[in-house]
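Reviewing the structure listed below.
Note that one protein chain of the assembly has been removed; the remaining protein chains are unaltered in position.
Chain naming follows the written order as A, B and C, and within any one chain the residues start at number 1.
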Amino acid sequence: MRVLLFARARDLAGAEAIEVDLPANATVGDLRASLPKLCPRIAGLVERSAIAVNNEYAADTTLLPAAAEVALVPPVSGG
Amino acid sequence: MRVLLFARARDLAGAEAIEVDLPANATVGDLRASLPKLCPRIAGLVERSAIAVNNEYAADTTLLPAAAEVALVPPVSGG
Amino acid sequence: MVRLTREAIDHTRLTEDVRRDHCGAVVTFLGTVRDLTGDRTTLALDYEAYPDMALKKLEEIEQDTRSRWPVGDIILEHRLGHLDVGDISVAVAVSCPHRHQAFDACRHAIDRLKEFVPIWKKENWADGTTEWVHPGT
Partner (left out) sequence: MVRLTREAIDHTRLTEDVRRDHCGAVVTFLGTVRDLTGDRTTLALDYEAYPDMALKKLEEIEQDTRSRWPVGDIILEHRLGHLDVGDISVAVAVSCPHRHQAFDACRHAIDRLKEFVPIWKKENWADGTTEWVHPGT
């Protein structure tokens, strides 16, 4: 599964996305837990970020659909 | 003393101002009481209007200065 | 700055004129002539002022607003004369460092304007009659 990165997360990771391998029936929380292992530099930011699934903020208990657009959404600062 | 009229008061009186004779030491309240006698048509509006003395809203207890610009200010509706 | 004018109000200019580099927020309010008041149809409005007192009261509102919020700049402008439906009768533009300041300051200024600035409007109803508007009478 590909996870889109933005803003400081993208700069810290040096990439626009991270590939994550997750078992079937994995949840958003499982994804959240796996990100710091794949990219330790964003660990602190992941804790404070939301996860979006198909352009919607998702709770950690949400099951990840098989084909979904997933993104790490750090605290926003638009306006 | 000349009292400026505006809006409905001017239309009802058919004049831009009314001349009022008041004794020395007359108050704004005395002026207010005299207006309906001079121009009965504006009696109802006078009750609901403010009196301005030198471009300032004045209480009925205020003494009228000898030389002042005085106006009847009906309820406003700007904006 | 405060102004009474018989020309069309240029909201672009008002908004541009209050912008400041230290102010991250600009709020501009426009009052426009509505086609309906309750269930009656308005064709036009005529606005009249007691000009000297209106300018004095507008200046008091500017000073009062500046004393309550960190205003970068503020402009209050009211149009007088004959206005058609859709025309802008009044505009208030305010800049402040932060947005809630700008919203509060702008709303305060227009609320006060409608409360005590000696300006009056005359309705020109669709049935051909006219009527000065004096709330409460």
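Keep this in mind: contacts are C-beta pairs under 8 Å (C-beta built on N, C-alpha and C of every residue); 3 or more make two chains touch, one makes a residue touch a chain.
The model shown is predicted, which means the values in this text are computed figures rather than measured ones.
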Left-out chain, listing which of the shown chains it touches: A, C
Of A:L31, A:L45 or A:L64, the residue in touch with the unshown chain: A:L45
Given C:V2, C:A54, C:A102 or C:V133, the one touching the chain that is not displayed: C:A102
Residues belonging to chain C that touch the chain removed from view: 11-12, 15, 19, 21-36, 85-86, 97, 99-100, 102-103, 106-107, 110
Residues from chain A at the interface with the omitted partner, ascending: 4, 6-8, 11, 44-45, 48, 52, 55-57, 69, 71, 73-79
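Just so it is clear, only the chains that are shown with their structure count from here on.
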Greatest separation from chain C - chain, by CA centre: A
Approximate Å spacing (C-alpha centroids) for the pair chain B, chain C: 26
Chain A and chain C, separation of their C-alpha mean positions in angstrom: 49
Chain A and chain B: spacing of chain centres that average the CA atoms, whole Å: 72
